[in-house]
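Structure provided below as structure tokens; questions to follow.
The complex is shown incomplete by one protein chain, all other protein chains being positioned as in the whole.
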Amino acid sequence: MQYQSQAVAKLYFTAAIGLFAGQILFGLILGLQYVVGDFLFPEIPFNVARMVHTNLLIVWILFGFMGAAYYLVPEEAERELHSPGLAVLMFWVFLVAGALTILGYLLVPYSGLAKMTGNDLLPTMGREFLEQPTITKIGIVIVALAFLYNIGMTILSGRKTVVNLVLLIGLAGLAVLFLFAFYNPDNLVEDKLYWWWVVHLWVEGVWELILGSILAFVLIKTTGVDREVIEKWLYVIIAMTLITGIIGTGHHYYWIGTPEYWQWWGSVFSALEPIPFFMMTVFAFNMVNRRRRNHLNKVAVLWALGTAVMAFLGAGVWGFLHTLSPVNYYTHGSQITAAHGHMAFYGAYAMIVLTIISYAMPMMRGRKAANSNRSQVLEMWSFWLMTVSMVFITLFLTGAGILQVYLQRYSDTPLPFMVVQEKIALFYWMREVAGVVFLAGLVLYIASFFVGSKDPEAAVEQAASPTA
Amino acid sequence: MTRGGSLPETSRYPPGDLAVWIFILAELAVFAIFFAAYAFTRMQHVALFDQYQATLDRNAALFNTLALVTASYFVVRAVTAIREGRTASARNRLWAAVGMGGLFLLVKGMEYAHHLGEGIRLSTNAFYMFYLSLTFFHFMHVILGILVLMVLAMRTAAGHYSAQSHTDIESGASYWHMVDLVWLILFPLVYVMH
Amino acid sequence: MNTDSRNRGRSCTLIYIVLMLLTLVTWVVGRLGLQGLPVTLSVLALALLKGQLIGDWFMGLRNVRGFWRWAILIWLAGVGVLVGVAFFFSSGLH
Partner (left out) sequence: MSEAFTKVMARNIFYGGSLFFLLLFLALTFDTEGTLPERDNRQAITGKVAMGKRLWENNDCIGCHTLLGEGAYFAPELGNAYKRLGGKAGIIGFIESRPKDGIPGRRSMPQFNFTDEELDAIAEFLKYSSEINTANWPPNIQG
């Protein structure tokens, strides 16, 4: 750690991991509710548990992004953070607001929460992923502005690297697009049209810029490859991302009342959306193969490569599977969508946050570069457990989705939704088992922060390093 | 014609910056998919496509094709000029290309005005959806290409390029030729073939 | 050096004239209202040929080796096959 103010990232990362654990617990509850329908009913109905699951995901990823920014921006800009105090303050504001919101979901019926927070003044609640009370949304905007100010001032008055600029563009885009969360017309079609400006243009647009810049930073640090090379790859990748991803929004405009030409525009451009992810995979492996040094933090490199591969599989391949409009006609809003959502979010965004945590946390906890061997080995186990179980979750959901699509949508004698759900329950059970394995991986992951923390730092094997 | 040593050696990479070429490939991929989509959708609506294709102004399209090819020719000549270090000539030819591109926009714009005046939109029917999508997507490429050529012309005039250093011009030229190339397929496909 | 680039310039002028003439041919076909699969496929072939002239001479791929030498040609072939097949199979469907 070269600058003291980078240490604020530790708060953010710790909170991110804690919320991640919460997200997984609620994921398991949801998975069980899929097969044991009355589980926790009526105390925690499915919609409440799902809100908690998805909102925790978004919040912990945002914590991760902010932590990543606070860690890497000073190092790239070669100066201390503009205001570490503001960063700490905003951390607590965000955490408390987030916690209150989650508690609100769990303790008050949703309609009561809507009434309590005055949703009728400016109705924004009750739309998927944007369930937060309007007041929370305003809080998010304030935190985002303060964060952007802090990061922006640091970047603009320091060394301007491509990593920093791309990160800043991504974060600014994130904040600006979130403003569409406040637009909620009575017209359902327009509501949906602009809802996607938040959701799609986040995850298939500006978030990929953030992902790219964090990945580039970690690769610069761990491989020692010339910054110039990595930066130009970064530009090419994010150019392809926006070139394909912006019009790619059209793949959400097939069946929601929007004109039918979107079936063409959306299919053509979203069919190309895997390209930037593929380039990212090639890029990550290429850079690691050309590495100039063997970084002691092996597990961070593993996370970085894992991110590239899983993002390509989850977002690229599983996205492509159902993005063409003739296919999507049958798969839209089925378990196929759920399968894609799980692997894409884990592969692209959960993993990039875990990558930067894995890289940065040892140094913030007093190591020179990396954790002890024992800790790293444990973290690698957690990597494989979580990643492989996520692959299985995705495969099981895909299986469920294919059957669902056939029985409910494609066959000559389509069956009702609930009948089909019972027929595919086996897949949901297997998904739940894979989810438990994922939780085990997460437990190991958290344990890796405590195991071997007294052991000496990992050293270069076989190389001519003096033994301590 | 002797193949003297002065002929340019073959090189591994096309003229200009490779990043532009990667971009060109991506763009060509999009156009290829759109062309194929047009052709295969037409299979299902042959009569409809033929009927509405007849409403297009083929003379305007001819004029536009000639304008774009001529612009491309000026661009080629501009690259030749800058390779020989003839800056003023390169600049003039780039402006000439911009002018031809401008003519294209003007004529195409008049065609659009005509269609819009008749109340034709993307959602009117399958043929107009493809006609407007394809040509407008290309139209925007022409605008971008013109902007690129204008910047290049101004920078040439300001003395940024020389016989030794002119990769930007080659990059911009390659992009412009791509725009031309796409139109050379688009013109017969949408205006003539039935 | 100078004579050479002048040669190149002359070649490109020739290519330019050919492109203009081929464009006129396409237009005349449309003008005369010629129909039928052979006509349609010939028009397509002319377009592909023009594309190849652009790639080779204007874009300068003639002097490139390896993948990029063939990039445009491959693209044209792909477009030609897809469009050609579609028009081939729709020729009887009036």
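Going by the order they are written in, the chains are A, B and C; count residues from 1 in each one.
Keep in mind that, in the parts below, a residue touches a chain if its C-beta (ideal position, glycine included) is under 8 Å from a C-beta of that chain, and two chains touch if they have at least 3 such contacts.
Bear in mind the structure is a predicted one, so any value in this text is a computation, not a measurement.
Q: Identify the visible chains that the left-out chain touches across the whole complex.
A: When the full complex is considered, the omitted chain touches A, B.
Q: Given that one chain is not shown, which residue among A:48, A:90, A:143 or A:168 touches it?
A: A:48
Q: Pick out which of A:231, A:273, A:379 or A:432 touches the chain that's been left out of the picture.
A: That would be A:231, which touches the missing chain.
Q: Using the touch definition up top, pick the residue from B:45, B:58 or B:121 that touches the left-out chain.
A: For the chain that is not drawn, the touching residue is B:121.
Q: Residue by residue, what part of subunit A touches the chain that was omitted?
A: Within subunit A, the residues that touch the unshown chain are 33-34, 36-38, 41-42, 45-48, 50-51, 110-111, 114-115, 119-120, 123, 125-128, 131, 162, 184, 186-190, 192-193, 228-229, 231-233, 235-236, 238-239, 242-243, 246-247, 249-250, 253-263, 265, 329-330, 332-335, 337-338, 408-410, 414-418, 421.
Q: Residues on subunit B that touch the omitted chain in the whole complex?
A: So the residues of subunit B touching the missing chain come out as 12-13, 17-20, 22-23, 121-123, 136-137, 140, 144, 167-168, 171.
Keep in mind that, in the parts below, only the chains that are shown with their structure count from here on.
Q: Comparing centres built from CA atoms, which chain ends up most distant from subunit B?
A: Most distant chain from subunit B: A.
Q: Subunit A to subunit C: how many Å between their CA centres?
A: Taking the mean C-alpha position of each chain, the two centres sit 47 Å apart.
Q: Indicate the whole-number Å distance between the mean C-alpha point of subunit A and the mean C-alpha point of subunit B.
A: 40
Q: Report the inter-chain centroid distance for subunit B and subunit C in whole angstrom, where each centroid is the mean of the CA atoms.
A: 14
Q: Please give the residue numbers of subunit B that touch subunit A in the complex, ascending.
A: 19, 22-23, 26, 29-30, 33-34, 37, 122-123, 129-130, 133
Q: Would you mind writing out the residues of subunit B in touch with subunit C in their complex?
A: It comes out as residues 1, 4, 6-15, 21, 25, 28, 32, 35-36, 38-40, 42-43, 46-47, 58-59, 61-62, 65-66, 69-70, 72-73, 75-77, 80, 83-84, 173-174, 177-178, 180-181, 184-185, 187-189, 191-194.
Q: Quick one: which bits of subunit A touch subunit B in the complex? Just the residue numbers, please.
A: Going through subunit A, the ones touching subunit B are 232, 235-236, 239-240, 243-244, 259-261, 264-265, 268-269, 271-272, 275.
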